[in-house]
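Mind having a look at this structure? Questions to follow.
Moving on, here comes chain A:
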Amino acid sequence: MIKRFTVLLLLAGVGTLFAGLLLGYSPDGELNATARYYADHTAPDIGAANIVTAIIVTYRGLDTLGEVTVLFLTAAIVGLVLARGRRRTRTEQRELPPSGELLTTGSRLLVPLILLLGVYVFVNGHLTPGGGFQGGAILASAILLMLLTDPLRRFSHRLISALESTSGLVFVGIGLLGVFFAGGFLDNRILPIGNLGSLFSAGVIPVIYSFIGLKVGAEFSSMLVSLSETEDS
Partner candidate 1 sequence: MKAELEKRIVKGPDGIEFEVDPLQDYYCQEAPTVMPAAYSKIVEGFFNWARAESLWILGFGTGCGAIEMRPLMTPRFDAYRYGVQWRPTPRQANLFIISGYLSVKTLKRAIRSYEQMQNPKYVIGLGSCTINGGMYWDSYNTLKRLDYYLPVDLYIAGCMPRPEALLQGFEDLKEIIRAGKGEGANQYAQYFDWYKMNQKQVIHDWDMPDYNW
Partner candidate 2 sequence: MHFEWMMIPYSLLTLFIVVNYGLLLTALMQKIGARVGRRYGIPIWQNYIDLVKNYGLRSSITHGVMFYLGPVFRLSGGVGLLLFVPTIYGSVMFSNLSFAGDLILALYFVFFGALGMALGAGESGHPHAAIGVSRGLSQMTAAELPFALAVFAVALQYQTLSITEIVAAQQGAVLHWTLFTNPFAVAAAMLSFLGSMMRPPFDLVLAPQEIPIGPPTEYHSSYLALMQTNRVIFPIAKIVIYMNLFFGGAASWPVFFLKVFLIYLFSLFVGVAFPRFRVEQSIRWFLVWALPLGIVAIVLV
Partner candidate 3 sequence: MAHIALATGFILILIGLYGALTNRNILRMIVSFTVADTGVNLVIVAVGYLRGRTAPILDATLPAAEAAARIIDPVPQALVLTAIVIGVGITALMLAYAYKLHETKGSLDIADYRELKW
């Protein structure tokens, strides 16, 4: 009781803080200098139609690299956490009821479609809403579906991790190419920026975003797989 009351009291304090922020908030009428720069320079400098993508992959590419790393890290750690002391339970395999026919068939149908959609989303990341992260998440949802269908299904950790690592390496490698061939780390202009709006435009952004998509997909999958393998016991 005391704890609840304390929490409420503290949250009231935090609420006051938020209220201060809320009351002090007045929406901008115009874009601020940074946003304006992006609005004005994305098309000519980066060549990406999706300004958000330009920001994510190029202007704030280091953040994105960090983000990818977060996922990589999480995947690695989840694997590490769950791998600890795993082996002992291997023998006690619980019998699971078979999945329904509907689910099995449906998933067979849907998985390729989902995969395709995912690829589409990240390949077109610089043009349309969406991108590597979204696409990767969609890819992973396919894996999730497969796991739902057959909880005991095993995926090749090696494959996933190779995919993950390769994509990461490529991302870093491309970033470094920017240092040598363009204006700096993660500069997308090592390839020509092309025409605004076409698939092969915005320099190296589609490439990077594709690898991000693959990587995110692989990482989510890896996490899902690791978590699903805990079903053993």
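Just so we're on the same page, a contact is a pair of C-beta atoms (placed from the backbone, for glycine too) under 8 Å apart; a residue touches a chain by one contact, two chains touch by 3 or more; residues count from 1.
Criterion applied: all candidates are chains of the complex that A comes from, given by their letters.
Keep in mind that this is a model prediction, so the values were computed, not measured.
**Q** Could you sort through 1, 2 or 3 and say which touches chain A in this complex?
**A** The single touching candidate among 1, 2 or 3 is 3.
**Q** Quick check: in the complex, which residue numbers of chain A touch candidate 3?
**A** Residues 3-4, 7-8, 11, 14-15, 18-19, 21-22, 25, 27-32, 34-36, 38-40, 42-44, 49-52, 55-56, 59-60, 63-64, 66-67, 70-71, 73-74, 77-78, 81-82, 84-85, 127-129, 133, 196-197, 216, 223, 226-227, 230 of chain A touch candidate 3 in their complex.
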